[in-house]
Structures are given as C-alpha cells and as structure tokens.
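Here the complex is missing one protein chain, while the rest keep their positions.
Chain lettering (A and B) follows the sequence in which the chains are written, and residue indices restart at 1 in each chain.
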C-alpha cells in the first residue's frame, strides 16, 4: 500500500543505517531491544520479542554464568547491551536499581522501560519508575507493561490485552507503544510519569469491585443463618427437646443460600428502579445520582454473579437431598409407620400436593436456567459479542423474568402454610417470608415503571427532555 | 524505531504548532477532542479519551450548569468547543441536531463523528448521519462507534472490540480510526456514508441468528408436548379413568426436553451430510448450495447451543426426580405392596435390569459431558484459541461421538420394550422412537460418507477436482 511504500523508501535512506544495518540478503535487520536482567520475566519477554521479529541483547552482571537465555538472543555486560539498544527493559527488582547509576553515560537518551512491581502497596515512598528516573536523569523512563506476568508472556496470552503506559517523553512512549502493539497488546496512555504510582498499584489490586457485593452477601448470610438457627434448631431443642443440630450442615445452608441469592438478585434490579423514580421526581436526567446509588449501580454485575453462585450451591445441595442419611432414615420411618398403622393401599394420592411441589421444582429449575444464561452473558467474551439491544434485552427483560420466576418459586414454597400459626414459631416469620420482601418490592416498582403514562414520561426524560 | 523517529521529527515542525502547542517540558501537548453533549455517553467517552492521553473539551448549551464532566476536561459553549477541536463527537439525540445548523461556520472542515442510535428501526426516513451531513454540509461526517455503550466505555470493556465506520471522506475516517485504535478498538471500514443506515440498525438487531433455531425448537417442543399429552395423560384418563395430569409439569417436560435436544443435535450434523452428498452428486464443489442449505449451515452453532440448553434442563429435571412427591409416594406404595403380598426377602435382584438402567444413565451422563465440552468450545474466547484442526476435531469427531452416545442413550431407553404392544397406545409409537429417526438417519449417512471409496471421492472434490 501507499503508506507502506512511503515508510519503506525512507528506511533505505542513509540516516536510517545507524539504526538498522542492512543484512547480506538486502533486507533491513530488525531492531535491537535490550533487556537488563535474565530472570523469569526477562527471559519470557526476550522470547516474545524474538518471536515478534526483534533482535534481543541481554545485559547481565555475569554474562557468562547467568543461566540460559532464549535461543537467538545475545548476552553482554550491562554497558555493552546499553550501547547496542535504544530501548531497554529493566527487568530487575527495585532493590538492585542502584547499579544503573554507574551506567548513566551509556544510558543517555535511551528509553528505559520500568516493568517492576512491588509486593505490597506503599512499600516505598516514591514510585519505582520515579526512583529510576532520578537515578538516570538522562534517560527517558517509561513505566508500563507491568501488568504482564512472565507466565502470560510465556504462554502467548497477550493478544488484545490492555496495557498501560506513562512517561514524560511522548517520543519514548510512542516507541514503547509501537513495540507493544507489535506484541499484540493494546496500549492505553495514562499520561506523565506521575501516574507511575497508580500503574504500580494496579497489579496489586485484589477484586476491589467484588468487596461490596461479597460483604453484603456475607452479612445477609450471617443474619439468616443465625435467624434460622434460632427458629429451627434452638426452637426444636427448647420447645420439643429434640436435637436436630445435624441440620446445620445441609438443611439450614440450603435455606440460607436461596434466600440470600434471591435478595442479592433483587438488589441488582433495585438501584435501577430507584434511579428511574429519582429521574421522574427530579424531572431531568442531568443531575448526578447520589454517590451511594452510583456505587451500588457499578457493582450490579458482581452482585448478580454472587447471587448465581449461591443459586448454584442451592441447586447442588438440593440434588444431594435424597442420598442423605437423615432423609433416608425419615423415608424408611415413614414407610414403617404407614405399615404399623395398617393403612390401606393404594394410599391417598394428594393431587394438590403433587401439583404444588412439582410447580415449585419447575419454577426453581427454570429460574436457575435463566440465572445461568444471565451469568453466561457476563463472560467478557460472550457479552462483548452482543449488540447493545441484545445486551439490554438479556440484562433487563431476561433479568426481570428471572427475578419474577425465582420470586414465584419462593411464594409457592409457602403456598399452603402462609397463614398457619405453626409457621410463626416464637412469633417470628419464617425465612422465606422475609426474603420475599425485597424482590416483591422491586417487582411492584418495576410494574409501576411499566405503566404507559410513567413509561412515557421516563422515556422523554431519558431522551434529554427536562421538566423546567 | 525508525518510523517513530520520523513521525516525531515532523511533529516538531512549525506547521504542527497550530494543533499541538509545545508545553514547558518540551513534550508536545496531546490532541484535543471535542464532545457535544454531556449525557452518559458523552461523559463516559470523555473519560476514556482522557485516559488514552487526549485532551477533551465539551460543548454544552449551558456550560455552567450542565452537571459534572470528567476531571481534566474543559467545558465550553458549542461554538468554542468547535473552534478548539478538529474532531468532534456528537453525543446528542437526533431530535436535537437542529442546533448544529447555527454552528455551520465553526464546523467547516471539521470531522463530526455521529454515534447516535435510534430506539426502533425505521423511525426516520433517512440515517441520522445523513441528516447530520445535510445540516452541516461543510463538515466531514463519519458514522461509527455507535455499538459502544456508555456502560462498556465506563467499564473499559473496549480491548479488541470490533467497531464499524463509514463516511465519505477517507481522511476523516482515518482520523477517527486512529483515535479508535488508541482506545483499544478494532476498526472495520464499511465504505461511504450510504452505509450509515445499516450501521444504525446494527445495535438494534436482536439475536437474528437465533431466530430459526429457537423457532425450530419451539415447534418441535410444541408438537412433542401435545403428542405425549395425548398418549400419556389423556390416554390414561380415557382408557383407565386415572387423573395423572400432575405429570404435565415434570414428567412430560422431562420427556420432551431430551427428545427435542437429540433432534436438534442431529439437525446440526444433517446439513453437513446433505452438503457432502450434494457435492458427490454434482461432482464439483464450485456450485453454490441451495439457499435453504446455506442458511441451515449458518445456524448450526445456535442449534447446538439450544440442544445443549435442553439437555441441561433434562439433566436437572432428572436430578430432582427422587425428591418429587409423586415419586416418593410411588416408592412407599411399592414397599407396602411388597409387604402385603408377603414376598420373601431378599427379593429377586434383576441383574439385566440393573445393567440396563445403569448403562442408560452412564450413556446419558457421558453424552451430556461431551455436550458440555462442545458448548465450551463455542465460547468465543475458547474457540478462538483452538487451531483449525483442533476446532474441526472437536466440532466434527467429538460432535459425532456425542450424537452417537446420545442416540445410544435413546435406544437403551427402550431396549426391552421395543416390540411390546403395550408401548403402542392408540396405535401411536412412543416419543423416544420418533425422536430416534433423525439421529439414526444422520449416523447412517455419516457412516456411508466414511466408507473409504466415498471418502476418497469427496476429499478429491473438496481439493478442487471436478468430474467433468
């Protein structure tokens, strides 16, 4: 193509010879990249650079006894390597940066890429890259690529991966960016070297967006576990003298999981309703939401995934019910009782009971199936292949359908015991009643928002119309 | 590298000063991007542009009261913003485009990116971008990036995402394309502005490739549900006076799901066989397949995933069997019957029955497991990491193995009742017999294609050989 030809023409001009010596075959030799350090990261990076068509020279304290480097790479002292390459990766730990001071003359005008990470946040007062720049003021330090692990480099898991860069020299950043693009990475420029600190903290983050959802789930689980423990196990012990403490392991957990799962799922859809009513009340969409609402809305995906995890646990706990000792024991006892009481066969078959329990299971299964579909679309590669309308269809329509079905699953659970006094042990409502409150509220709010008059007003507001 | 140096040299030339003022540090200032509109999309886009190293200026009707914009961005009137930026994103709804007419003198020669989407297909007679171009004839309108949601922009889900562009000016498209590449997007040029309509319809598509498979599945499920309803529930009511209507919920569904799943799975592999026989018959691969076959072949993946979904439902329905009221009732009845009839213990243990049912379950489990593996490789990120041979191994070898195992699962289901008259209620064959027809045909066709003589002829045709 035209622009290619243009670049090529220029490359054969004399001034380019300094950088690219012409090989015997007439093709220009590939660029030389320097790497200081022959550890895991250095070796893996070198291998990847060689595979992308670069030449690689390693700088090492002991070039003759530093262990193997990838085939095709050169080994040299730090000073020699610095001379040969214009772009040098510093793959050593910050503690060993000191030696770079002695190389200052050789590093004048070179691009130094600082890939280092720390083991903990706040280990040092300044960023590693800032410290490096201070040691070698004549070089252009670029911080970046530090999210790449030796493991990802070795296994070629780079394609399309996003990496960050920062640095004071635009030229240096561009050189690194071009190299990274050749490696298949996608580069985001985060500005000057003052952002290095942020970049160095990046690989140290530990699921920050999962904290709130997990905290909420843990809190709810703790509460409901304790509540049901009192109502079921302690109540039976105190009032009837029965020891059913073995139920803590499976029966109680299999009540807590679906309860918290349903509450978490409805908490995914509650902030959307609140936001809609807030916009209706304010009559504009241009006012910011309160901070708590913003934060809540940003962790809906994680909340949904926690809810899915609990629903999966609920499903598995349910599947193992019939092989449990206590359940088999109860079944056998019941048969023997039937025999002892000399009941007539065939027994009375309770059609309502059969319909009720089967509907209960069917709603649970369908709800779980839709849950799984929702979870699948939150996989980055699946969600990324959906159009905007598809994504909103899945997350909104399918999501609310899932919530409705799961809520119905909950209501049917108590279909024939809602008003019986025996369910209100020690005057407390059973767990499933408590857990139906939030989803019911969300569904009522959602139905109100779907009323034609409300929907019309909301649509206008979301298209930019303002009341005043 | 050489080409980088070249670009940099030019950037310090006088003519570039107009666009990039040199900062005190000597580094050229980043380019300014304009955004009209401070809504969700505008704010998210601005944030992302700032993070990628651009400067951002917002144009607003009311620069002093338009709500918060990302830190570091400027706020100005539309006219001022138009002056500062050469590339401007129009993040307002089409209904509000009118005001751009008044800005015509300021937009002369600027690139206007139209990111707008409509709520429905065919809301307006012309494309939004064409309308924009008509309003501001002096600007170069580029339609594109409209598949990006504010949500995806906020959450940085851009890496490797494909976006489309179209426009009449190649230069304008190139400028947008370069910006998009910096944001980590992959750009596909769809030609002139006349393609804008198509691009605007793109985010409105709703699973077009899933329609046919879902329709086929729904049709098959409807048919088999009705068929089994008559054979099971209505037959029992009419002939024996039993009310087993409760079986509609789970028992019937758990027959329909595997039946339709198996038929859908075999429909994935049938078009491949038909195509092969067509090529053998025609003696060439250069004639196009009939349209219906092409369409069928294009939705095989979706057919397979629908089949997997139904198989999963079948599995879950099977797991809950033992906790159902009707099943427990039957079990207890049977025990009491045994006791009443005073049979001797230990009962007769039917080895054939034990082997038969266990084989039935094992084939079902293994078939489901292979189904899952097939489904996993259709995840974009997993399938994308397979080599061509691996992918074809999984989809063809493993796929046909899955089909064979699931078909065997079906045959074993009726192993001891194939010819008993009691299975032919009202002279109709049971559902599982009907559902075995298509998979059996597919497997026979596949075996015929694997015969050495047929295989050789087909391979030659597929390598380009022609009979005449």
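Going forward, a contact is a pair of C-beta atoms (placed from the backbone, for glycine too) under 8 Å apart; a residue touches a chain by one contact, two chains touch by 3 or more.
Source: prediction; values computed, not measured.
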Could you tell me which of B:66, B:212 or B:339 touches the chain that is not displayed? B:339
Which listed residue (A:138, A:219, A:290 or A:380) would be found touching the missing chain in the intact complex? A:380
Per the whole complex, from B:77, B:169 or B:245 the residue touching the absent chain is B:169
Contact residue for the chain not shown (choose from B:64, B:120, B:240 or B:288): B:288
So that we can see where the missing chain sits, which residues of chain B does it touch? 7, 10-11, 16, 19-20, 31, 86-87, 159-162, 168-171, 174-175, 178-179, 186-191, 285-288, 315, 318-319, 321-322, 331, 334-335, 338-339, 343, 345-347, 349-351, 353-355, 357-359, 361-362, 365, 368-369, 372, 379-385, 387-391, 393, 463-464
Residue positions on chain A contacting the omitted chain are 1-8, 25, 27-28, 38-39, 51-53, 66-68, 92-93, 95-96, 117, 147, 149, 156-157, 159-161, 182-184, 202-207, 243, 245-246, 249-250, 253, 309, 312-313, 316-317, 319-320, 322-326, 328-329, 331-333, 335-337, 339-340, 379-381, 384
